[in-house]
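Here is the structure we will look at.
Only one protein chain is missing from this complex, and each of the others stays in its spot.
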Amino acid sequence: MNGAADMGGMHGFGPVEPEPNEPVFHADWEKKAFALNIAIGCAGIWNLDAFRFERESISPPEYLNRSYYGLWVVTLERMMLKYGVATPEEIAAGRPLAPPKKTPRPVTADQVATMIRHGSPYDRPAPSPALFKVGDRVRTKNNHPTTHTRLPRYARGRVGEVVRIVGCHVFPDSHSQNIGEDPHWLYTVRFDGRELWGEDADPSVRVAIEAWEPYLEPL
Amino acid sequence: MTHDHHDDHHHSHHDHGSDLTEMQLRTRALETILLEKGYIDPAALDELVDIYEKKIGPRNGAQVVAKAWVDPKFRKLLFEDGTAAIGSLGFGGRSGNHLVALENTPTVHNMVVCTLCSCYPWAVLGLPPLWYKSAPYRARTVADPRGVLRDFGVELPKDTEIQVWDSTAELRYLVVPMRPAGTEGWSEEKLAELVTRDSMIGTGLPKQPKDLQ
Partner (left out) sequence: MNGAHDMGGMHGFGPVEPEPNEPVFHGEWEKRAFALTLAMGMPGGWNIDMSRFARENRPPGDYLSMTYYQIWLAGLIDLMKERGLVSDDEIAAGHSLRPAKPVKRVLSPADVAQTLHRGGPTARETNSKAAFAAGDKVRAKVINPLTHTRLPRYVRGRVGVIESVRGCHVFPDSNSQGLGEDPRWLYTVKFDGRELWGADTDPTLSVSIDAWEPYLVRA
């Protein structure tokens, strides 16, 4: 979707301001917001792409005025409602008003390290050979789905070069909609900065993105 | 606009007579609900925070870079198969299942961004700093990387090619900066002290030997 999350190339945000000796978290609630999201994310109720879709669905003014973990909290609330983990009344009350439908099996402390070490690989067996090879010139499609996609607006309808065949990966556009993993070939595609930003752009800049095969057409 | 990163501007409806901020209250409500329904184990939350606050951080990545500086065989594998090479040092897993190392050279400088959100190689760098997740960084890096570098006080030669990598999938990138001159014969441990977090994202350069004095 073309939400506030898709901000590559926008102007007006001001300079980047690194914080010297920045701590990992800036407040205790941030620690909770982080850990809650990771722990519940591993409970198998929703997948990471569905979570990302919900986060970018937050209205642009709210998205741009929330802090980073503030967005995580708002998204978690919305996901709990969407997936029937809690009711609006429970969120308002700040406590459960009824037992859960199914008995959950939470991640336990002794499972955490293994869970992190394992991660969640996104590569899958390929159902068919890759359409493109390294060195091919491709054009990204100019699509504007209202659902989740990982093709940023600034890279749509642009010509680039395949520089890496990554493998066959879970397709977030499908996965986020809970219609299966729908794996597709994934490529690293590199663009000249002038192709993305116009002929006045710095000629020494190149930008690479990861693009699934359905995003691309041959030239 | 004030950028208050520690809490949000929106006022809560339930903060009357309380010093708790909106986010403290909302987070606490979610935690209570999930805990009482049995979806989470509170000890698991503590363990998650502990790991990312104390165990996984940029020192992991610094070890990878330092090894790449001294061990040609490792370096070759690192650029061929980042996941395998970095896995051989015991790093990988969450936000690090598919790792790609990017080689800085005298002619090419790499920078990593996630314009859509905050994808970052947790397995080797820990959780990202605020600036990496901020709108200015996400918006500008793909279009004006030299301007962003200037925000960090880094000026590169005009003819250096700037290669920006926008992390739109589950690949996670680690920049391998160039080894500073005057470090011949140094141990991996000592070299690792030169490797800053920002130099592995591409917004900084490694420390010089004189910086360690």
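Order of writing sets the labels: A and B. Residues in every chain begin at 1.
Assume contacts are C-beta pairs under 8 Å (C-beta built on N, C-alpha and C of every residue); 3 or more make two chains touch, one makes a residue touch a chain.
Since the structure is predicted, the reported quantities are computational estimates derived from the model, not experimental observations.
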| item | value |
| --- | --- |
| Full-complex contact with the absent chain, from B:25, B:135, B:149 or B:194 | B:135 |
| Residue, one of A:37, A:57 or A:176, that touches the chain absent here | A:57 |
| Candidates A:36, A:196 or A:216 - the one touching the absent chain | A:196 |
| Those residues of chain A which, in the complete complex, touch the missing chain | 1-4, 7, 9-14, 56-61, 63-65, 141-144, 146, 153, 157-158, 195-201 |
| Interface with the unshown chain - residue positions in chain B | 1, 135, 143 |
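We adopt the following convention: only the chains that are shown with their structure count from here on.
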| item | value |
| --- | --- |
| Rounded Å distance, chain A centre to chain B centre (Cα mean) | 16 |
| Interface residues, chain A side, partner chain B - complex | 5-11, 13-19, 22, 24-29, 31-36, 38-40, 43, 45, 52, 55-56, 62, 64-70, 73-74, 76-77, 80, 85-86, 90-91, 93-96, 99-100, 103-104, 106-109, 111-113, 115-123, 150-152, 154-155, 164, 166-167, 169-170, 172, 186, 188, 190, 193, 196-197, 201-202, 204-212 |
| Complex contact set, residues of chain B against chain A | 3-10, 21, 23-34, 36-41, 43-49, 51-53, 56-57, 92-98, 100, 115-118, 123, 126-127, 129-131, 133-146, 148, 151-152, 158-171, 198, 203 |
